[in-house]
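Just one protein chain is left out here, and the rest sit where they should.
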Amino acid sequence: MSHPAAPAAPAAPAARHSDQPRGLASWLTTTDHKRIGLLYFWTALSFFLVGGLEALLIRLQLAQPDGRIVSAETYNQLFTMHGTTMVFLALMPLSASFFNYIVPLQIGARDVAFPRLNAFSYWVFLLGGVFLNASWFVGPLFHAGRLNVAPDGGWFGYVNLTERQFSPGPNIDFWVLGLQILGISSLAAGFNFIVTILNMRAPGLKMMRLPVFSWMTLVTQFLVITAFPVITVALVFLLFDRFFGTHFYLPEAGASPVLWQHLFWLFGHPEVYILILPAMGIVSEVLPTFTRKPLFGYTVVVYSGVLIGFMGWGVWSHHMFSVGLGPIADSVFSATTMLIAVPTGVKIFNWIATLWGGDIRGTTALHFAVGFIAMFIIGGLSGVSHASPPADLQQTDTYYVVAHIHYVLFGGTIFGLFAGMYYWWPKMTGRLLNEPLGKLHFWLTFIGMNLAFFPMHFIGLLGMPRRIYTYSADLGVAGLNLASTIGALLIGVSVLVFLWNILRTRRHGAIAPNDPWGGATLEWSIPSPPPVYNFSVIPTVVGRLTRWKTEFHEPMRDPPAVPPAPIHVPGGSWWPIVAALGLPVLALAPLAHALWLALLGAAIVLFGVYRWAFEPFEV
Amino acid sequence: MPPRQGLRLISITLALSACGGPFPQSTLHPRSDFAVGIDRLFTGIFWWALAVFLLVETVLLITIIRFRHREGTPAPRATHGHTVMEIAWTLAPAVILVFVAVPTVRTIFATAGEAPADALQVDVIGHQWWWEYKYPELGIVTANEMHVPVGKPVRVSITSADVIHAFWAPALGGKRDAIPGQINRIAFRADSVGDYSGQCAEFCGASHANMRLRVLVDSGPAFRAWVERERGGPAPQAAGSLAEQGRQLFARSACIACHTVAGVSRGAIGPSLTHVGGRTTIAAGLFPNDSSHLARWIANAPALKPGSLMTRMAPPLTDADVATLVAYVQSLK
Partner (left out) sequence: MTHAAVPQHHTSMGLDSRKMAFWAFIGSECLLFSSLISTYLVYKGRSIVGPYPPEILNIPFTSLSTFDLLMSSLTMVLALAAVQRGDMKAGKAWLFATAFLGLLFLGGQVYEFTSFVREGLTLQTNLFGCTFYVLTGTHGAHVTVGVLWLFTLWVRALQGKLGPANALTVEIAGLYWHFVDVVWIVIFTVVYLIQ
């Protein structure tokens, strides 16, 4: 069954290819998923640099025993903000930039299901990130006696350290309120992309023909909408304890600080799959393109992603093996954690089988995709050792875990994201990133990353806990720490190379054709960058590898360069950004002890939402 | 120690000796049944992990080298999958994991903190940022340095007076969280006399990095001697000595609000000082117990341990006063 795509009776004149709106107002009101994708990208990249700077300061402090680079208070803020920034303001939004830009193209849609909600998600993210990072500078407003009052309770904020009694200042308040704002952004995007992927696919695009990146995006969004409510509740409890004198986590009232850990990790473990699945999806796209072979075991790769999503709900207490849950609980969570290694391993083997027998073109994107596999194997294996509670009792809360998480998050997610950047840069910007510079970026990153994080396995096993601003020379880990710091500095250099590549490409990058790589999926069937309406004619999909010739079908014909009939494209809207602005105002109210701010913030949100609801806006 | 384990230990130690050693907080030198049980388990997992690592990474490496693009390569065969392979590489890891899971569950139950009825009971209470130890059967209250007899079972009950900490002496076993309102137990039997360092392993605030500890495993006679000393009152100060002046200063200063010296003061906010002179370290394992460190610590603790509740006196102590207090503290053996 196929339908023409254009709706009847457009209210606005049809847009022409050249009708890209210009000017600041057009960006503030944009509802175009491509522009929103770019906004996410640049904002997330900026926060990635901030988080990276925080990491460098941490490593400089730890380069020697009894370091004096930063004070204890500042160090505790640095590692808290490094984790919080990287997870919520860098990695998730970088993935979101690809969800936004690429998923509608991969499914043959003109935009997402709810374009204004999409814009709202972005503005809320930006405002949340600014709110959180404002804490670096606003100490004097709180009579703190110092400039920086950034959150300092760790990215995981364990109570009762983060209760008012032990963290009296505004630091944790910024953390709680900032995360609540960011949660709204993620939830809104979650609903949007679930409906988009399920409901807006082009004719012929059955679910089992969906590109793996779009599949993993779908699973990720289901994880988002189920996991974020749990941390929302956990944060509400902490907020109430800190501001309204409740006792949700206070032992003196009979409550348990461990409740926080359960709620946090019920969110936190699905969160790590939220962080890795999109990158796994990217790898699953890049490998077939640059081996000129289909993904080996598509069905298995998709199902294992879905299975990981479900099973990810059953392992949370493996973050709590030292809490004393008892041998039965420890055994159960150990078993479920080991079990989840199986579908994860299956993906790795399928990727290697994709490469096997292929015609491998060593583009930078491919380098990062292969690097992902190599690094994720290491991170996965150290994860297996964590799955054994008695062994974990020596590893948890030491640098061994820091090694594990950075192998999977840097060697995994970040490598995957870089692969996506090099792969989709031409589609998103119309220019190709420079390949030699890209290879340099890759190798510097690869060496730097391994130098920074491999020694941490040993540092941890030799007894250095994590989250300590200094350590004694007696531990004997000074040399390894110095090596790790050098690795971190090398990563810094590699990022500079990447930034240079981006800058250079703006002016001198090779102009990209529709399909620079010979891709099999729909995004390669249209110009780079695509026209505002994406597809001149919504294509009919003939198979998983719809643009390739396969034993099942001829290659699909790409849409014509010019649309046969005018295509209506919705205009922008002010209401998403207006509604979004109400949220930080609302969040300021507890910080400023000002009820009127809460009322004002709520009023702004209500006003924005009402105008949004009654605005004539046709998708 | 079995030869295989020794070989691994030697190779790692050799590899690391270039970076410095010995390693007083290493998890790889187990000195108790608890630690040995963990180490055996980890060794097994390590070898499995190494084998998988070598196999898979080698296959990956061979693949990307062998199949890299060369001119004139024909188009690759479009393989979509292979059911038998999928089953094989699903089952194989699952089987390996069984070899990890079974010893894991065994060790979980073996190290679940059960100790025989005649085990020595030590209560550990974590504070920001020091460790309180009580021996209820022996009537001893001390801090930061725990003494236990070699070869005898010890049951440690761990809790906290404020935030969540974690008690960890790597050579003697894994860590357990110290949670307010909850008691966690570990049990171990140390197998070698020695001095084992550890530190708090759960982020607990400003001076988490400075919350260190020692566990001293004594021979039977040495332990009994320590018990005798600890149960007794504080050592007396010679009349007219600097230490005697220090005692008098101590007794009329704010020190007594926080510290206990049996017969002199009853403070419960800071560590007991009744026998502090006999400890090897001060400030929760931070510094050696010598005059210069004691002097700096007493003069201005927060400068050395950020956030410390042992705030500087106002007006600050004179150097002379500090010297008398140092002498007094050192006399409290």
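As written, the chains take the letters A and B, and residue 1 is the first residue of each chain.
In this section, contacts are C-beta pairs under 8 Å (C-beta built on N, C-alpha and C of every residue); 3 or more make two chains touch, one makes a residue touch a chain.
Given the structure is predicted, the values throughout are model-derived calculations rather than measurements.
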Full-assembly contacts of the left-out chain, visible side only, are chains A
Checked against the full complex, the residue among A:Phe237, A:Trp351, A:Tyr471 or A:Phe498 that touches the missing chain is A:Phe237
Per the whole complex, from A:Ser26, A:Gln165, A:Thr246 or A:Asn450 the residue touching the absent chain is A:Thr246
The one residue from A:Thr226, A:Thr470, A:Asn514 or A:Thr550 touching the chain left out of view is A:Thr226
Residue list for subunit A contacting the dropped chain reads 3, 5, 7-9, 11, 113-114, 187, 190-192, 194-195, 198-201, 205, 225-230, 232-234, 236-237, 240, 244-248, 253-255, 259, 263, 266, 610, 613-614, 616-619
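As a convention for this text, only the chains that are shown with their structure count from here on.
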Taking each chain's centre as the mean of its CA atoms, subunit A sits from subunit B at a distance in Å of 36
Listed in rising order, subunit A residues that touch subunit B in their complex are 71-73, 76, 153-154, 158, 160-161, 166, 251-252, 254, 256-258, 291-294, 296-300, 322-324, 326-327, 330-331, 334-335, 338-339, 341-342, 345-346, 348-350, 352-353, 355-362, 370, 373-374, 377-378, 381-382, 384-385, 387-398, 458, 461-472, 474-480, 483, 550-551
Subunit A partner, complex, touching residues on subunit B are 12, 16, 18-28, 37-38, 41-42, 45-46, 49, 52-53, 56-57, 59-60, 63-64, 67-69, 73, 75-82, 85-86, 89-90, 93-94, 97, 100-101, 104-105, 107-109, 111-112, 128, 162-164, 166, 168, 170, 173-177, 179-182, 184-185, 197-209, 212, 306-307
